[in-house]
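Got a structure here, written out as structure tokens. Questions coming.
Every protein chain except one is present and positioned as in the full complex.
Letters A and B mark the chains as written, and numbering starts fresh at 1 in each.
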Amino acid sequence: MTDQELFTQVGIREEKASAAAVKSKRSLPIFSIAVLVLIILGCLLADVIATKDPAYLDLMNYTKAPNGEFLFGTDTLGRDIFSCIWHGGRVSLFIGFFATLISTTIAVVYGSISGISSDWVDTAMMRVTEIFLSVPGLLVILFIQAILGDATVVSLSVVIGITSWYSIAKVIRTEVRQIRKSEYVIASQCMGGSFLHVLWHHLAPNFISAIMFMVVMNVRSAIASESTLSFMGMGLPLDVISWGSMLSLSERALMTKAWWIILIPGFFLVVLLVCLTNIGNWLRQTANRKESNL
Amino acid sequence: MTIKRSRAAYYGKKLLIFLVSVILLSMTVFVISRLTPTDPLQAYYGERTEKMSVEEKEWARNKLGLNDPIPTQYIRWAQNALKGEFGISYKYKQDVVQVIAKRMNNTLILGGIGFVLTFAGSLLLGILCAWFEDSWLDKLLCKLGTIVSCIPEFWFSLVLILIFCVQLKWLPSSGAYSVGKADDLMDRIIHLILPMIVVIIEHLWYYAYMIRNKILEEVRADYVLLCKSKGLSKRQIMFRHCLRNILPTYISLMAISVPHIIGGTYIVETVFSYPGIGTLSYESARYADYNMLMILCMMTGITVIFFNIIGQIINERIDPRVKANEVVETSEVSEG
Partner (left out) sequence: MDNAIVTVKNLTHRFRLSKKTVIKAVDDISFTIQKGEIFGLVGESGSGKSTVARCIMNIYQPTAGEILFHDVNTCDKTAFRQNRKLLQTARQLIFQDSASSLNQRMKVADIIAEPMKINHITPPRGSYREEAAFQLRYVGMDENYLDKYPSEMSGGQRQRVAIARALSMEPELLVADEPIASLDVSIQAQIVNLFKHLQKEHGFSILFIAHDLAMVEYLCDRIGVMYRGKLVELAETAELFAHPLHPYTQMLLSAIPYPDPIRERNRPRMNTEDMIFDTEGTFREIRPNHFVLTKEAAL
């Protein structure tokens, strides 16, 4: 009896299957990246691709189903949806990235301060975030909107940004608290490394991989929030074209059974969100690679 | 004796944290809501506000006590609230408790049933995926779940309305019951179907995926191999051992998410024009209906804080390491 047979008899764990599973888990989500790049390119080249002026209200051709002239049809105001998709995508993507930039910046500062300070300050800071979290998110957004005045692309990004940093901050804080007692941080402090030096050279490289996937997920949820807010009439007004504001026409579209007004922008939105999610999940798996050791 | 006392101290501390959080929450909401430039008179007098003279407005403000400094207003509110009086709604000109009570049931039905179904469904789905790990079923469900969890709630609702109400005309698209049929159970159920589907689908995969991964982690543990070598069947190992080990963590997780699922129905409520707390809180924030806003925020806030603490307690009870870690973390224990 060979060794291999012996092992199969007592039930060796199948190595091959797990190795294949790991491989499939780690492989780049090429399809998602390709689609994402296509969407981004399409939005950047909106002026070339768009067949019509997206802001032009064609009163003769409102609520037209997709046809040769209007590839995706027109909305209830007579705007060409095909052109609106690419121009509106710019706004949606911009809000996604800008809001994430804001929230990540706040999260890094807040999380590292909380992580590095004494227990007392840390507990207080974390309690404060919990209290903020217990106010319904939509209400907070409404309040801030009311304070900032009429919604613009930038103000909406700010609103979404300052309401979506808690989870990243929490992760950073935990990571920092774990690392800050480690010996290389102590060594660096002994050598005279300032807080910023330690943060930049020792803490940041360690938590960046941990938060990378959360950052991508944040882009995703920022884009989703934009569309939801605009749909509910709390976000961008109709004349600022974004995927969300396009969808805010849906109630009127429902009455006339104009399915393309609802389905087409929504389809693009969902595809974008799915791509971002896949990329985010891939990032999370690569970040966990060392721990899981599968 | 000492154990009892320390346990009392433990719960006392949690209670204290709870109370302080609630007080801070009420202050935050109170101050922020009053900092917004929205005019509460608009909620009270509606369109008439535009025709009112400056003196009239001033008089109305004084009457509603809006001219006092914010701390005075807060203290007055807090004193009344402790007595159980939460003031009147500017918009409905009624005691806020009455306005809410009418709508509370609707939200509780939608969120509560949604929560139970989500809880059960995700457990089933998670076990199913873990049982058939890496099979086509598991892969299909994972892909499907990822896509579904990406769909924004409002758009999903719209698509459902488009299909089932506009195209097929099977189900009603709005409200909690048809006019004059408030007591008809069947009618209510029919109105509930679509919003319920949205509530469940939106949360289902998040928890199902978590269960799936937890089980897969558990299945990799060495004791499973031991059970296998003892001759236990796959079903016995899965249900008697693995599930039992992950259930406590899952329950604490669900405790934390109670307020998110029950309270997070406002988008669904808005799209389906479902008369619940969600639409109410949206209105109250929009039109600066202060008293209404306060009680709604306090209600959701208190449930969130309460269930968070419950979740923490469950966690610490099941897994003493959670607390032990905190101790290690907070004190510098040196070696050598």
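General observations
The working rule: a contact is a pair of C-beta atoms (placed from the backbone, for glycine too) under 8 Å apart; a residue touches a chain by one contact, two chains touch by 3 or more.
None of these values were measured; they are calculated from a predicted model.
The residue from A:F31, A:Y56 or A:Y184 that touches the chain not shown here is A:Y184. When you scan A:S117, A:T174, A:N206 or A:T286 for touch with the missing chain, the hit is A:N206. In the full complex, the hidden chain is touched by subunit A at residues 182-184, 186-194, 197, 201-202, 205-206.
As a convention for this text, only the chains that are shown with their structure count from here on.
Centre-to-centre separation of subunit A and subunit B, using mean CA positions: 22 Å. Interface of subunit B with subunit A (complex): residues 17, 20-21, 24-25, 28-29, 32-33, 35-38, 134, 146-147, 149-155, 158-159, 161-162, 166-167, 173, 228-229, 263-264, 266-267, 270, 281-282, 285-286, 293, 297, 300-301, 304-305, 308, 329-330, 332. Put simply, subunit A touches subunit B in their complex at residues 11, 17, 21, 119, 127-128, 130-136, 138-139, 142-143, 146-147, 149, 177, 181, 220, 224, 227-228, 231-232, 247, 250, 254, 257, 259, 262-263, 266, 269-270, 273-274, 277-278, 281.
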